[in-house]
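Note that this complex is displayed minus one protein chain, with the remaining chains in position.
To keep things simple, chains are lettered A, B and C as they appear, and every chain counts its residues starting from 1.
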Amino acid sequence: MPEVTLVEAINLALARAMQDDPEVVVLGEDVGVNGGVFRATAGLQERFGPGRVIDTPLAELLISGLCVGMSAQGLRPVGEIQFMGFIYPCLDQLVNHASRLRNRTQGRITCPMVLRTPSGAGIHAPEHHSESIEAMLAHIPGLRVVFPSSPERAYGLLLAAIRDPDPVVFIEPTRLYRTARGEVEDSGEALPLDVAFVLLEGSDVTLISWGAMVKETLAAAEVLADDGFGAEVIDLATLKPYDEQTVLASVAKTGRCVIVHEAARTGGFGAEIAALIAERGLNSLLAPVARVTGYDTVIPLSRLEQHYMPSVERIVTAARQVCQFG
Amino acid sequence: MPEVTLVEAINLALARAMQDDPEVVVLGEDVGVNGGVFRATAGLQERFGPGRVIDTPLAELLISGLCVGMSAQGLRPVGEIQFMGFIYPCLDQLVNHASRLRNRTQGRITCPMVLRTPSGAGIHAPEHHSESIEAMLAHIPGLRVVFPSSPERAYGLLLAAIRDPDPVVFIEPTRLYRTARGEVEDSGEALPLDVAFVLLEGSDVTLISWGAMVKETLAAAEVLADDGFGAEVIDLATLKPYDEQTVLASVAKTGRCVIVHEAARTGGFGAEIAALIAERGLNSLLAPVARVTGYDTVIPLSRLEQHYMPSVERIVTAARQVCQFG
Amino acid sequence: MDRTPTTDEDLPVIAQFSVRRRCYLAADGSTPGGLPDFAADTSLLISLLRAMVLTRSFDLKAVALQRTGRLGTYAVSLGQEAVSVGIASAMRPEDVLLPSYRENGALLWRGARIEDILLYWGGDESGNSSSGPAHDFPYCIPVGSQAPHAAGVAYAFKLRQEPRVAVCLFGDGATSKGDLWEAMNFAGVEKLPLVFVANNNQWAISVPLARQTASETLAQKAIAAGFPGEQVDGNDVIAVRAAAEAAIEAARDGQGPRLIEALTYRLGDHTTADDAARYRPPEEVQEHWKDEPIARLRAFLVARGAWGKTEEERLAAECQEKIEAGVAGYLATAPRAPETMFDHLYGELPGAYAWQRDEVRGDSDA
Partner (left out) sequence: MDRTPTTDEDLPVIAQFSVRRRCYLAADGSTPGGLPDFAADTSLLISLLRAMVLTRSFDLKAVALQRTGRLGTYAVSLGQEAVSVGIASAMRPEDVLLPSYRENGALLWRGARIEDILLYWGGDESGNSSSGPAHDFPYCIPVGSQAPHAAGVAYAFKLRQEPRVAVCLFGDGATSKGDLWEAMNFAGVEKLPLVFVANNNQWAISVPLARQTASETLAQKAIAAGFPGEQVDGNDVIAVRAAAEAAIEAARDGQGPRLIEALTYRLGDHTTADDAARYRPPEEVQEHWKDEPIARLRAFLVARGAWGKTEEERLAAECQEKIEAGVAGYLATAPRAPETMFDHLYGELPGAYAWQRDEVRGDSDA
């Protein structure tokens, strides 16, 4: 099997979906001739033509609204928002239309659409290019939110997202686009959208993360292993709806939990998981739940961004405290 | 002291702020001649003129963006978004500009602006008129989010919001606009923005809520009192930043906690509070934290909306379980 | 010497644009400037009249229901019936309508049942579920936000080379929203089979047109997107239909989008929740009653000898009957079971939310 980067895996999945299903179209800023600013759509326009790979005007609201209209007509649009910092104009369309058109029409009109967007800091990008707002999206009823962390999962989950009958926001970890590599078989096989992935088994502490932070979380687990603590590492992968069972089962086993995400702390999706545990996992809990997150401040420009993002060290420190509690 | 409704209290606070400070301007759809679709701005244009009470074109992005520009010039704009379901186009301005212009310019340009909007269901309104997305807003660094539940607190907190040097989203409980009445002295005195209000003291269980749900929460406390359970009722009032101390102190005392909100459950602001308790209040916790919330579905139109919103009964049931746990 | 004084008026003109206005039927029913071909078809004109009268009667009934607590907030189209009906009448069934909340006349023309329309405004989503063409969009409540959908729909037609057209109706207020702009601009770039219709009733709740925009016409907004715009007398159903036919067939023919501004007037309150007397003088409204669309088409048909008292009475009775049947059906429809709020959330309800549905079901069982 060939080794590919995460962004190449995305590209493979898009090409596969377009080849398998003539209803799949790709649209966004610079996705055509240019192949996307991160090259996620490279080669697609050449292969499938400008009718199916559409360079849109510079207008994010438009991109999301077009997806609604197209999908209502049975196309399977995959829109690209160039950076997550520019996704806000899409929220009206996502909340008021995409995620509820099925319900508004009691099943008559549906929105099988995907909105892809890179997310997260750490690539020394300009202002507004480092956002992580998965928690806002995961609060929207009727939507699915997916956030893979490896080439393999990016490939399989993107295929699943495109085939899903409902709108999916597919968030891609910018930082891993070219640094994460893995073997991906272009099999056309999708991965399930409602299952979390247990990347490492362990019985002392559960570490839960998603997106780019999975990398630091796995690194932290290695350090903890040296300490003698067996960490179970869960990649949540799909945030809405998310796999509560895997989370609760792991915490039932370990009794301790650290949640790691890059987004700002207050109201981040880590809160949801901690709340789940406080509600339904309290009995097994041996220590306070810990969140290791981005801070409740505007993510700094490149000179300070590394101080904002959770480091391996911060994760390890929190996990040690949790492990040593009580 | 005169008894006023909640919306009258808002009107009083706006008039007071405009009278005290010539920099305060009010803008939005139908806020001028019409005095607002809920009459929150009634009489203001007559009194302060169309220059300071501006009927804008129908454009929410514009309203929020105007507030940024005006406040950057030292005005104190108070924008109205007619219903929270139409606030989504403002998110780009709120996240990418209002809440970070101070930081982007290291204090050179600031945004002392307020965006007011009615929120919540239960008035048999048309589609998209019943939203509660305070959790999305409370995730935004640099913003303040306020959500009062009584005429008195609406008055004092709105004055505080207008005087605050930073952007505030001020959410108003539509359902209580005319049903909540109380004595309000038009004293010009603001209430603090970072303090939660303990509405009822009790030692058996902490009930935390905000906005319109405070009413049902108080009613539930009464029922619980009949059961013999002393409920402490906290109106969080300011959601970002919120008063963690009051929450933790109360849970330390009661050991039990139920959080009540109308917004959808997953990723709602209740998750944040439950997470806080799981992190920093675990030691005192005698029972699982419970969330009584709107469901993870699109809020139904009027015929079914009452089945969506947390009822007194649902709150009581959850609180009883929590009280009887262990 | 390199200095000759110049003035800005000397600068060369590089582009020129004009906006035309279409009107055939004067307020008194006369036709000073002739008529389009289709107006020879009297039975067609009668069907337009009938549809407008049905719409108006239905509006009246709906308001009565609302006033007696049997319907939610409702938006009448009093005085604007020619826009809804004229536009819809020029569409084919396979075309897609994307209406705002004030276009009941268009829905009725396209086959939506009165009962369903009432169900929707009565607070039941199932009103959107069945009648009328299955591909038509439901009413759009967030103003202007259906415009990008229309562009998406039209793009699908273009991609599949289907001879279909998307027709997007919105108010004057909606033209202030970026949504319209972005959709129109894209429609221009892609030459989409898409007709934009601004139902210019000159008010957006309490905001008059002059505070909504400084452009002399709404039609000229199309110039910004590089395609033609036209103003039509929105109280002249013949003109509306003619403009719609021209635009829709041009779009079907691959000639790209057009914008029609239908200039009319909102004779009623914004909705049943509104009291227009607070912000506009009754005299203004009174003045506009002179221009309303039904009287003038009726006068024209009477002059043509095609309409009279008998027909009028028969029509009134027919409308009454249809409406009463619809109302009866509506009032007889029980609320759906509460747990159905989860039925159409996703294609299949995720396991994570099953307990919530069960809880609601339990609630309602209890």
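Throughout what follows, a contact is a pair of C-beta atoms (placed from the backbone, for glycine too) under 8 Å apart; a residue touches a chain by one contact, two chains touch by 3 or more.
Predicted model, so just to flag it, every value in this text is computed and none were measured.
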| item | value |
| --- | --- |
| Touched by the hidden chain, restricted to displayed chains | A, B, C |
| Identified contact with the non-displayed chain, of C:Q231, C:T264 or C:T340 | C:Q231 |
| Candidates C:R211, C:K322 or C:R336 - the one touching the absent chain | C:R211 |
| Contacts of chain B with the absent chain, listed as residue ranges | 25, 51-52, 54, 56-57, 59, 61-62, 64-75, 77, 92-93, 96-97, 101-110, 141-142, 144, 164-166, 194, 241-244 |
| Chain C, residues in touch with the chain not shown (by the definition above) | 2-6, 8, 10-22, 24, 31, 33-37, 39-40, 175-182, 185-186, 188-189, 191, 210-217, 219-227, 230-231, 246, 300, 303-304 |
| Footprint left on chain A by the chain that the document does not show | 29-30, 32-35, 37, 55, 57-59, 61-62, 85-86, 89, 124-129, 265, 295-298, 300-305, 307-308, 311, 314 |
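Keep in mind that, in the parts below, only the chains that are shown with their structure count from here on.
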| item | value |
| --- | --- |
| Reference chain C; chain at largest CA-centroid distance | A |
| Distance between the centres, which are taken as Cα means, of chain B and chain A, whole angstrom | 30 |
| Multi-chain contact sites of chain B, meaning residues that touch two or more partners | 61, 85-86, 89, 127-128, 295-298 |
| Touching two or more other chains - residue numbers and ranges from chain C | 125, 142, 178, 345, 352-353 |
